Structure formats: structure tokens, C-alpha cells
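Take a look at this one; I'll ask things after.
Yeah, one chain of the complex is gone here, protein chain that is, but the others are all in their spots.
Which chain is which? They are A, B, C, D and E, in the order written, and residues in each are numbered from 1.
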């Protein structure tokens, strides 16, 4: 009895879809079926916080649709984890995960302290907010920037690799025991990095995939699912109907 | 030479508009011109985090429009401060303020420690995140809930008053020196409260109005405006044009 | 191809072994083989910190033995997580998990804030140290004590249940969204609790079992394992041989 | 109906008085009347903490005098904010502000994170205590020292400018979005700095002036003034009379 | 070769002098010679922060005088520790200690967590600032107020005792392992309290006496004395002479 997971690439471009799909296929459990979806329009990367804000409604819509189509889990495929908490609020049974949260739990289990490699320093304040929200403030050593945008990572793969290794080595020098690649577009770099560095390097796409599988299995055997109290307390259905907010239903 | 301010009531109802307009008129500076706007549709309160998420794009659209109409400042009229950081990111010259941030700066100047009165406990996690983001974690004594929804506050004003006073008295007992009414619908209660309690009681609507006036005047004499570095670094205009994100332009 | 896990009940009594074994069998994945072991002598509970200290060497010995016997993972079956970091330091390939760490990761994913129910207040300072070490200080609402010792929980199950529910209800009132039963002897209570309370109640035995399965699967597909840098950097084998510390080899 | 503000330069020298007066005149609101006063004797700078301690009684005396002379507000003109809390304790109606507190509120509104430029590293521990007290510990990126004393800043203005810019650029590199000039003698540098750096540079003299005007206007429209509870609870007048502490009356 | 210590009771009254002197005589080491001094005028208690501020210059003057009279150590006899850091800045060889700092070091050695009993809640904010400054924020469980002023403690000793015990019992219930009597006028209560409560109860007068003896002995055998770097870097003598600040010389 398999697990059905939807990976949302919340961008108005499908350039990453195939790469991501192949990547997920490689690391998923045997019983998992995985689909990847991107958006018809909208920003083609989410480096700016206003971009994030305007795609969240679409993310929520797609998640509710996936829930109705009986996906067991959905992955919000951006390291800013956009809409993660809002999606859990309106979810009825689906597991919702996101790369940053998943990566932080794994990283802080595999070592005492981690660093996060980012594309640009602009990304740091929002990610820092998430690190604090998830409770890992004291586990974070540093953010290290490679000064590349989301669409630059795969332009010159050797240059990217060189910068990632340099950033990671500095992070280790500063006290990091684990390094996280802080972008879902950084697909395909972690294996060589951990070979070179001799420490775990977390790939956020795989982290979120495996965390989704874990939470689905956990839910099946124990019934553990997102608390309905306070943070994830859902809005009343009557309101959603009355105010014509059917995307949230 | 006056100041032009737009107060956005980010709800799909205009039931609060007139009350809020009259209230703002009473407390504004002589030279300030104030307008109030609400939305044509959407949720009629923002107690749920998914409601917040889906109105932020409309908030951003209205703010950009106000900027083009030469408003000096805009107030995002909800104590969750929805879209505050995103709006500052895409602003070009307009001052953007919001009630929670404004109230916290004022409250922490008038006393060492404050408490925030909320309608329901559901509101706490998101507000707590804002308190932490704004840097006031150590100044917060407690959230006190009166267990009333946004649309309940003015149903039985005496009952509301009774609950607010009880909550405030407990807060003072716990160490609060200032109390903040944590909802923009709690219009018209602070004066009687501070008379009864003998401590400053911050009304978030007035707080945001006066903070907006302050920041506009500050900007005029010093040029101080939101930093364009990191958090508020704006997206490139070419992208906005290319991807047809004209609401952010 | 199955997973082989050893659950160590680090006590000088086998009274919990059968109950624990049956419990683990019920919640394990189909492919998992699970064994339970306790010690021949030593303290019969670990409520005191000196008890913990004197059993850690034996825990380490048993873990190294399990590693040689090709167990994929070992669970240190006490909510104080005794020897967790030391075991990871000397491990060569085995996954080492413990109930508190596992429960905290799961609880903080299912809700923003959790409380931990303990038997006696004496337990709190050491557990608090672990909560801080694991990075979850800001997610913890409170410890709630039911004033029962490890061997009391199953004496009068109804009384225990009553106290657990009372403690959990107070925790929710204080802001907890998830509750953790903070003792591996609290086997068999979570399901009824979560039915009554309507929130996730984490059982630490199951949490550690599923977290062990998760980390083993993660390791198999990605090679992610405990970092050898700093915290878990292992001692040189020559020293272990020269100083006759063969239990650590 | 104008606002009357007294700027206290708490030094036993009037060398800064004229420069400060002219500076304040340039940035004050049209309706504000501003006076500057310094002391007849005592230390001529406050770089040492014992200097600060011995001038506070004189600061309090001058503030009480200003209150009786119907000043609306008083500014304690040193970035250590000496006597700020004590003055508010004994104030009866006057607004008391100080440069560090004012600057921090403004800086943390204009950006997420700020750095403070100081003259010498000796200044840091006391300023850090204030940053923590005001609640902005998490917003501070760093203190940057230019290794110049209070009376050195205007000796070689180009050298000072060069050092300020270098310090500010390093601060931005470290994550600062706003920079604060951490001395009231650093008059006249911010405009060129923010032109060169492209970020807001806060001048503490102007910050305190505008914050004073803001709090006076706020008080006039809402009655908000310093809480009389706990921190600012005033001593009983009988005691002041009985013990001949008339400077505090 | 004995130790000469001066205990400063920084009040404009000698009503506590004899009681304090007798008390110190009882607990001092055999070789210690102890003197007690109070002030000719000024506030007769220091419950208000402005009172504290105006006596600090006199405290500094007396400390410099004691240093010249070859006292080995001086105790600033108020639990607010007024002038402690300033005195260390201008000290040349004398050991300066104060009750709060001394008590906190001892309390946090004897147990993990402590509570501080205060006379009135007004005292809390300033003491809290000291607790944070000294680094013991995480060790503090609570402040407990007995709602008595400094001069009330010895009016009805039985009532005081009753209130202290009640406060201490609540503190233990909240997690305190040690209790500190947070006022130097609370002389003579700790022994009975610790007999009744079965936990250490720290008397701040004795704590500061023994800490002074400890630091003097430490200094004699190792040369360890207050660092001259940053916080305690002393002002240049030329300035003190030139500006006629001879009290600081």
C-alpha cells in the first residue's frame, strides 16, 4: 500500500520540474509515488519576500486540491517554506512538509550545530525567522552566501560546486558539524560535497521527501497529525462557505 | 503642507470603516488627511492565518496604488501586521506602518514591560512571532485573552469593557507596566481603561496613526526611510515587468 | 531487506521487557525486527542522576556489541536519553536514537509548542538540560508532574490516566499544542489521551522506534549519518587499544 | 501652540553647545522651541562609567527644573542615556527622552538589524546593557569602533568620516541594514554617510529630538505618558521633603 | 595578617549600623576586621531608583577614601548593588563587592535555580537588570514579594518571618532550589528559614562578607583582581586632576 506525494515547485516556470522529478524518483522509497507540479504564471523564483507572499494563495489552493485527490503528503518546494503553517491550518488529513523545516530536524539530529548555505544574503532575514520559529536558533552557526541566484546554480556547475565547498569549509571552521544546502534548486550537489568534506551535507529536496514519508508512516501507525489547537486551529467551514473562500475548503 | 494617510481595513466588509474613520479623525494631527478603505470581498475578519495569507496580495496591491496616488503613508489595519515587511520591500517612497509594530515601540518606551490583550488564544502564536521579529520578546509579560471574536467586541460593550479590565488587571499583577489592546477592532476602549487602571493603555489604531505621522515627518527632515539592504531590498523592475507582476510595480 | 533494531531498557530489572517488546511489535514497520534487552544488575529505575551516570558505561558496551551484531539501530530506552551523545561518538555505523530527542522533533513538527509530562519534579532539571541541548527551549511550554515514580505508573492505571489527563489539560491551557509523555514506562496511555484531548500525545517509546526506522532509511538512501566533526568526533583506535578500553572499540 | 524642548549636554564644558543648538534648529519642527544647556563643572566627556554616575544627580536636578519651567520635553544629550529611567521616575508631566533609546526605536523600524558605531571599545559594555534593557538585543549586529574619543571627532573631520564609512561598510557586510552613529558628538556626519552607503544612518541627536516631539504630540492627543507602575513608580513626596531631597521634588 | 573590610550602609541614617555590625562580627573570619559606615544625609532607604542614583557619588567617594585608608575590601550594603561597576572602574587595588552579585554566585553554586524574595514589586525591574548583567537570567525562577518596605522588616518580626516563609515555599513549588533574601535589611532571618524549609537560604549581608574575604584571599595568592580592560578600564588621572574630580582619584 503505497504513499502518494505531491511536490509543489511554487514557481511560474516548469524549468525545474523534470530535474526535480528525476531526483525525487532516485531517493524516494519503493512504495512512494511522486508527482511534481509548478504554476502556470507568477514569479519564476521566490528570492523576494513579496514574491513569496503573492504565491502563497496559489500554494494553498493546490494543497487543498491535492488533499481532495487523496495525496498522502505535499511538499512545498521552496526553502523559505512558504505557506507551511497556513496550509497545516486548513488541512484536513494531508501531511504538509517543507524543505527548511525538514532539513533542520535532520541536521540537528546528525550533529550539534549546522550552517545553511544560501544563494544571496537577501535570503537570510526570512530564513532566520524560520530557524527561530522552528526552534533551532541555538543550533545555527551561520548563513554562508555563495552570491548566486536561483537560476544561476546550474549555469556553471563547477563554479557552483567550488563556491559551495568554500562556503561549507568556512562553516566547518566556524563550528558547523553539518551543512545544509539552503535552496531547492541546489539539486545534485550534496553527494560530492559530503565526499569531499567528510560531514553530512543535507539536500533539502531529499530531506523534505524523506520527512514526508516519515510523517505519513508515523500518522498511519499512531494517528499523530498536526495539532488542531492554537497555531493550526482551522477556520470554521461556515465562514469559508459564506465568504466564498472555497480555495480554503 | 499636510500629510495624506490611507488606513487599510483589510477585510471583505465595510462595517468597521465609518467607526474607524471617525476615530482616526479624532486623533490625527491637524494637517493630516486620512482615508479609510476596505476590500470588496474576502474574509470578514483575519483570525485565521490562512485568511491572513490570502488577503496579503490585495493589501500589497492597494499599497502600491496608494503610493501612486501620492499618499505619504499607509496603515495596514490589522494587529497581525499582515504584509508589513513585503510592502516595505516593494515600496518606492511611501511609509508603511502597522498597528502591532507601532504599539510595541510606544509601549516599550512608556514602561519596561507590557502585556497584550487578545480576543482569542488562537491569535497568540502569530502575534508572538511578530513580537519576536520586532525584537520585543523580553519586554512582553503575557498575552491575556478575553475570549471574544473580532465581531463580538462591540456587541455588548459593557461586557467587553469588563473583560478588558479584568485581563489588564491580571497583566499588571504579573508585572506589566503598560497594556496594549491587541486588535484594531478594539476601538474606543483605551481611554476609560487607562482612567480606571492608572497606566497607559495603548490603542493600536491610534498608535499606528501617530507612528505613521512621526515617520513621515522624520522622513521629510532627514531622508530616513526603509533600508534597501537585505530585508527590504526590492525586486528588480525588469522581473516584475517580464513576469507580469504589475501589482508589485 | 529488513531493519534490525535493539531497544535497550537500561535497568537492572526485566519487568518492563515483555510489555515493551509487545508494544514495539505493535507499532514497528513490517520489515523491522526488534529486540529488547535489559541489564543483569544495577539500578531498577533511573530517576536519580547518579543512577544515570553509573549505567552509561554499560549502555555504551551494549551498543558497541549491537553494532558488531549488525543491528541497524539502537534505542536507549530512557527519557533522559542517557549516553546518547557518547554512543554516537564511538559508533562506527549504527544509528543511535533516544526517546526524548525523538519525541521533541516529532512534537515540534506537529505543533508550535509542547509540554512534557513527568513523573516527579526531580526529573525536570536534567530533562530541561536536554531540551536546551536539542535546541527546543523556545518550544517548551512547561513540565507537568503527576507525582508518580517509574514503577508506579502501572500500579493503578486509572489513577495514572486521570493524572495524565489533568496534567495534559493544564498544559493545553498554558499554551501547549502537543503533549509528550516523558517516560518510557508510560507505555500504553497515549491513544486514550489523544482521543480525550483532541491533540497529539507523543509516546516516547513509539517516537524513538519510528525515528530510528526513519534515520536508518535516510542513511540507506543518502549516506547521511552522524557527523564525525567536533561533538561526535571519535577517539583514536590506538588509544582505545593501548589503554585497554575495549568496550569503546 | 508650540513645543518647548530642553537639550541637556551633560558635560562641564560648553564647547558643543553652539554646534548642537544650530544642528537642532535645522531639524526641529517649525513649532518647536529648543534650548541647549551644559553644566558649570564636572567631567568634559562621559566615556568612563564613573563620570556618568557623578553627573546623573545634576541631570536629574536640571530636568526637575525644566519641568517647573514648563518645558514639554527634555533630551539627555549623551548616547549612554544617563539617568533616563531615574528621570522618568521622578517626572510629573515632562517627557524625558535620550539618544540611544530614540535611535534604537527608529533604526529597528527602518530595517531588521542595525549596528552601532562607537568611539572606543570601552563604550561597548554600558551601551550593550542599554540595548538589552530596551529590548533590542536580537536586532543588534555589532558595535564598530573608530578608536576616537568624544573630543577627537571634529579635529580632523575627513579622517573621522573615513573611519565612520569604513566601520559602516563592515557593519553592512556583517548584516546591518541600518547604522547608528553612537555618540551625540558625531553631529553632522549622517547625511554624507547615507548618501555614500545607500542605507539609513541614524544621527542620535536628531533621533532624540524627533522622538521627543513625537512623544509630546502623542501625549497631547491620547494622554499616554510614562507608566507609574513598577519601574517608574515615583517616590512619595513626604519622603523627599522629610529627607531634604528637594532636587527630586 | 588580617583582612580589613568596610561595610557601607549607603543610607542617610545609622539605624541599621549596630545591628549590621553585630551581624557581620558573628559571621566574619577570625582574621577579619570589619567596620560599618553610613551617610550623614540623603535618603534613608533606596527603594526608588532616583534615590539610588543620587547616593552613588557618595558611595564612590567613601570607597576611594577606604582604599586610601588601606581597607582590603569594601561592601556596598544594598541589594541593588549601587555603584558596583563604577567603583571597580576607579579602584586601584581595593576589592569591591556587593550583596546581589555575591548572593547570586553562591546561590547558583548551591543549586540549579534560585528565587529572590523582595520587599516590594517596585524593586524587581532594577534587580532583574542586575540578574541579567551578572549572567544569571536562566538560573532565576522568580521574584517573590512580601509587600513590606525596608524599614518594615523588623517592626513585626513574626509577621515578616511568616511572609518570608510563605514566599519561599511558593518559590520552591515553582522550581527554586535555593532562596535569596533580597535586601540587606533582612538581617537575621535566614537561619530559621533554612531550618524550616530544608534548603539553603542566602543572607545577602553574609554572602557579601564571605565573598569579599574570598576575593581578598584569592587576590593575595594569585594577583587576580578586576580586569582593567573595557568595563573597568579606569579614567586617566590627568583628566580627574584637570577637571577637579578628586573624589574619583
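Rule of thumb we're sticking to: a residue touches a chain if its C-beta (ideal position, glycine included) is under 8 Å from a C-beta of that chain, and two chains touch if they have at least 3 such contacts.
Predicted, not measured: the structure shown is a model, and the values here were computed from it.
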Handout entry: Neighbouring displayed chains - absent chain, whole complex
Key = A, C, D, E
Completion exercise
Considering the complete complex, of C:86, C:152 or C:170, the missing chain is touched by C:86
Problem - Residue among E:43, E:200 or E:235 that touches the chain left out of view - result: E:200
Completion exercise
Where chain E meets the left-out chain, the residues are 27, 29, 101, 105-106, 108-113, 132-139, 172, 175-178, 190-191, 194, 198-200, 202-203, 206, 210, 213-215, 217-218, 221-232
Fill in the blank from the handout: For chain C, residues touching the missing partner are 12, 41-44, 47-54, 56-57, 60, 83, 85-87, 89-90, 121-122, 124-126, 129, 132-133, 230-231, 233-235, 239, 243-245, 247-248
Practice task
Would you write out the residues of chain A that touch the absent chain, in ascending order?
Solution key: 112-113, 175
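Note that only the chains that are shown with their structure count from here on.
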Problem - Mean-CA-position distance for chain C and chain A (Å) - result: 28
Completion exercise
Distance between the CA centroids of chain A and chain E (whole Å) is 53
Handout entry: Between chain D and chain E, centroid-to-centroid distance (C-alpha), Å
Key = 30
Handout entry: chain D: positions in contact with at least two other chains
Key = 112-113, 132, 175, 230-231
Problem - Graph class of chain-chain contacts, one of line, ring, star, complete, other - result: other
